Every structure is written in C-alpha cells, then in structure tokens.
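Sharing a structure with you now.
One protein chain is absent from this view; the other protein chains keep their places.
So, chain A:
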Amino acid sequence: MKHLKFISRTVLVRNENVDEACRILNRIMGSEGFLDQYRRTRYYEKPTQMRRRINYEKCKAVYDEDMKRKINFVLRKNRPEPFPGCY
C-alpha cells in the first residue's frame, strides 16, 4: 500500500516551534531504523560485511537484554530492605 503523503512521516509544527518538530521527526526516523537503512544503502555492502554486521547486532541484542534485566534487578523497588549492604 502506498503511504499517504502528509499523513505518514509527518509532524505538525506547534507554537511555531519548528526545531522541536524536526527533532521529533528525526528521533522517530532514527528509532524505526529508516536513517540507518538509508545510510547503509549508499554504498554496496558485501555479503561478508552484512554477515558480520548481523552477527554483531545479534550478540549486542542478547547482551543488552541481559544487561537490562540486571539493571532492573539492581534498581528494583519495594524490596523489604531498601538499601541492602549499606549501613
């Protein structure tokens, strides 16, 4: 389906604050991976480079997930003793 112009990838400017609108647009484009894909397709990516990149991304995702769990565990709230090990 063709994306409707001025509906998709559009941010309305509020209170004449153009900078904020641009920043939000950039943020959304970046977090959805559009900008990365655009940058990646400027030059041909050799199959070996692609495999290396994908493997790296997989490893990073696993590490990030574990690290996130760890941080959440350390920062968890409503525990019986609020500051364990600190007297």
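Keep this in mind: a contact is a pair of C-beta atoms (placed from the backbone, for glycine too) under 8 Å apart; a residue touches a chain by one contact, two chains touch by 3 or more; residues count from 1.
Rule of thumb we're sticking to: contacts and distances are computed from a predicted model.
> Quick one: find the hidden chain's UniProt protein name among "Ribosomal protein S11", "RBR-type E3 ubiquitin transferase", "DNA primase" or "Anaphase-promoting complex subunit 11".
"Ribosomal protein S11"
> Name every residue on chain A in touch with the hidden partner chain.
Residues in contact with the chain left out: 5-7, 9-14, 16, 18-27, 29-30, 34-35, 37-39, 41-46.
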